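Here we show just some of the chains, and they stay where they sit in the whole.
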Amino acid sequence: MIIILRPDATEANIEHIVERAQKLGLKANVSRGVERTVIGFIGPEDALRVVPLEVFPGVEQVVQVLAPYRLVSREFKKEDTIIKLNYGTNVGGKKIAVMAGPCSIEGYEPMLSIGKTVKAMGANILRGGAFKPRTSPYDFQGMGEEGLKILQAVGKEVGICTITEVMDTRQVELVCKYVDVLQIGARNIQNFSLLKEVGASKKPVMLKRGMSTTVKEWLMSAEYLMANGNFDVMLCERGIRTFETATRNTLDINAVPVAKKLSHLPVIVDPSHGTGSWEYVGAGARAGIAAGCDGLMIEVHDNPEEAFSDGAQSLMPSKFQEMMAGCRRVAQAVDRDL
Amino acid sequence: MIIILRPDATEANIEHIVERAQKLGLKANVSRGVERTVIGFIGPEDALRVVPLEVFPGVEQVVQVLAPYRLVSREFKKEDTIIKLNYGTNVGGKKIAVMAGPCSIEGYEPMLSIGKTVKAMGANILRGGAFKPRTSPYDFQGMGEEGLKILQAVGKEVGICTITEVMDTRQVELVCKYVDVLQIGARNIQNFSLLKEVGASKKPVMLKRGMSTTVKEWLMSAEYLMANGNFDVMLCERGIRTFETATRNTLDINAVPVAKKLSHLPVIVDPSHGTGSWEYVGAGARAGIAAGCDGLMIEVHDNPEEAFSDGAQSLMPSKFQEMMAGCRRVAQAVDRDL
Amino acid sequence: MIIILRPDATEANIEHIVERAQKLGLKANVSRGVERTVIGFIGPEDALRVVPLEVFPGVEQVVQVLAPYRLVSREFKKEDTIIKLNYGTNVGGKKIAVMAGPCSIEGYEPMLSIGKTVKAMGANILRGGAFKPRTSPYDFQGMGEEGLKILQAVGKEVGICTITEVMDTRQVELVCKYVDVLQIGARNIQNFSLLKEVGASKKPVMLKRGMSTTVKEWLMSAEYLMANGNFDVMLCERGIRTFETATRNTLDINAVPVAKKLSHLPVIVDPSHGTGSWEYVGAGARAGIAAGCDGLMIEVHDNPEEAFSDGAQSLMPSKFQEMMAGCRRVAQAVDRDL
């Protein structure tokens, strides 16, 4: 921690800050410049981080020296984390994982059909929502536990891992029974109660970045999961909210290399939400792989016109197949498999 | 609902859309212009809203005619909603409500002291967090139920209403026992499970706008509360996230008249979070009142240097008193009391 | 300037940086902490500011100690700047200046009519665009020099100061001949050639903040004007671009106290552009005054339906009069006149 003082800060101001730091076990290093005095602290920065130094008299600016996250960081663990799932599926290694399926689970038959299709085309994790976070209370809210049962049955029938969103602390235990991977949605990125509960469950989890979450905050939410005991965490970039309205969200492609540099966790890209339109999903998926992501999440539906939700951004199977072919070539061009 | 077709849309495309609308009980009105064909629909728009018309062949643009919210709208209810609380406190009428207190409940003695102080200075609702949404898992997470008991005891002792945040569906029943008003924080604006649970509780509730929530989405989240039976809803503007870093958030002052125009619900302004710095809280509070808000939420602490959280944006009692005096004059200038 | 090193920075890295700083006349103060080494520099920071320290091996983060602007800062000049114009009009003192008039100059008669009206209602500067920055090349681009002549004639006839936008370095001399105050529009906030030319002209100038300009960058653009010799600079907050689409722009009310704290220059608020809708202009104007601004800029048109531009956000004279009455009361409530 470094404090930059105001030009009119007094010796008493300096003394007051130094004393406070010393009480917390830190050594203060006061450097008097021509225009500003600067105080650097040596010792356990965490103790000082919760003190609102900005309100101390004479303080102009407070600079953090250390990142506030630890377990998720590359400093904590140098090697890439690889998460091992059923059916030999890994997330995080050379092979790029592909999660695909409909936005919502809509019944056994359609789920089985799409499950077989996406597996045949190369997906290794089947997605489908049973509890749906919908902007309107009047929209379809998901099939609930019945949907989870369908997803589990289809997963076994097809021989593919499954992922579904969990929205409520009270559902965590239930959802854990039925699927291989939990998903925390963008809207729950700072639902800290849910993060703690999912952390405690130790079930593999994919954490979607929120619409206006910085990379730093995204990593802090992942830290919640890890600090509560869950080390099988995947990060998912799904587009952020900006002023641009030509697309539903702005896929933050920079976030891929940034997150890979700062953290050892695998990074998934979701171009379905990241663009909001099936026409742009292929471009976003290829870009994600070219930028270094470890997996894709893609909405696929046999008949988008009839989808219960997110039809506009769902690919028909034929388009998904085309996308996979294009992605495979790009993956090879960056020494990855798909 | 209106659909604008692509220039290359065929008659078969048009027929396909018209048929689908008819099945849903709507009448389609096809208007062939020079450069584009437009289809308008007459009938229950809600039925069509969930159909992903964007993916129908030939469609270029889909335009909503009606707002997706109903119960929260001025169309549904013309008169301003006034929420009646204990001790003769109203939120929503001529008198501007003032919620004040520390970010976190830190113990009985400090809470009692600050409670007496803010009441004496004109506040009529005492705030204090027992469950704290903290970005870091290593930061103080709140006193929990013990904190709720303190808040309740102080409220009774001082004779002032109380408000506290609820973060988890499992806490709703508990929190309802202890306080007069529930708060849903910015990070939970689209925690739909929580919205449903708080809606069902019928306890007066203040809904903070999320950091990147549009006014429309904010109203949709309020609609969740009302659709689940809770009509005592206050909206709270607390700053949005933008590119500007000179302040913690950007207080969206426009949102006050916009929300008042679109909805009958009372609108609170929180300049503590809206600016993030005690130096700007007074300006933000006065601006809120001048723009037409119905209440203020202000963080006040006896000793911000020692605050467990949000010290940088907390006012000392003397500054709070000064702020109240300034706000009172502005309130009178816009024919309100405070 | 402070440099925070990476955990793996070597002694050679440190030496390399220290040497470079010494060559530039700075003294380096190396502080070795438990987890990071920090280097502080004592001496003329400007010399170091242009060196890309981020690319030096071993560097993790570079922290500026001093603001990059000087002449515009409160440190440079403590007292508020007051700009003296014709007809006893000041911008920056106790009395709040009001600039009002149509978006575009549309002819002598309408300009005279609106000029008389707004003056009678309390405005002291008449606005009107002769060169219009229009998003579309097919929209009305302004009357050019003929418009300037009209504005000057009406100003004299009515006895009121005038302001108009200048968009092109080649127009600066011409525009200076006709008006009292130059305006630099939001889109030209970083048109540095124009800033230099207007700086050299020494004509009073109002600098509109750009749609995505931080307060710091806004002040840097003002610094361009002052560094080129022009000390009669007003800042104008006119709304920033955010994700919110309910209003044309988001009026950044926080920017008023922030700019007043950092700079001695007067701050104007433009709620016409800041909201984009005549219905919200009054709320924005009152909020601006309550937050401490020194002036208002308001679009007024005798018949908004027929306005050549910006009709949607223009007030009719009767609405302007109402707005002025409301603003006057708020001004008095914050010890200002209007």
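Which chain is which? They are A, B and C, in the order written, and residues in each are numbered from 1.
We adopt the following convention: a contact is a pair of C-beta atoms (placed from the backbone, for glycine too) under 8 Å apart; a residue touches a chain by one contact, two chains touch by 3 or more.
Note that the structure is predicted; figures quoted are calculated from it, not measured.
K.L.:
Please state: how many copies of the shared sequence does the complete assembly contain, given 3 in place?
P.N.:
Of the complex's copies, 3 are shown; altogether there are 4.
Throughout what follows, only the chains that are shown with their structure count from here on.
K.L.:
Chain A to chain C: how many Å between their CA centres?
P.N.:
39
K.L.:
Taking the mean of the C-alpha atoms as each chain's centre, how many Å separate chain A from chain B?
P.N.:
Centre-to-centre distance between chain A and chain B: 26 Å.
K.L.:
Averaging over Cα atoms per chain, report the distance between chain B and chain C in Å.
P.N.:
Centres of chain B and chain C (C-alpha means) sit 31 Å apart.
K.L.:
Which residue numbers or ranges of chain A touch two or more of the other chains?
P.N.:
In chain A, 212, 241 touch at least two other chains.
K.L.:
In their complex, what parts of chain C are in touch with chain B?
P.N.:
212, 214-216, 240, 242-247, 250-258, 261, 274-275, 279-280, 283-284, 286-292, 326, 329-330, 332-334
K.L.:
Enumerate the contact residues on chain B facing chain A in the complex.
P.N.:
20, 46, 49-52, 54-56, 68-69, 131, 133-141, 167-171, 187-188, 190-196, 210-212, 217, 220, 223-224, 227-228, 241, 277-278, 304-305, 307-312, 314
K.L.:
Touching residues of chain C toward chain A in the complex: what are they?
P.N.:
2, 4, 7, 29, 31-36, 38, 40-45, 61, 63, 65-66, 75, 212, 241-243, 245
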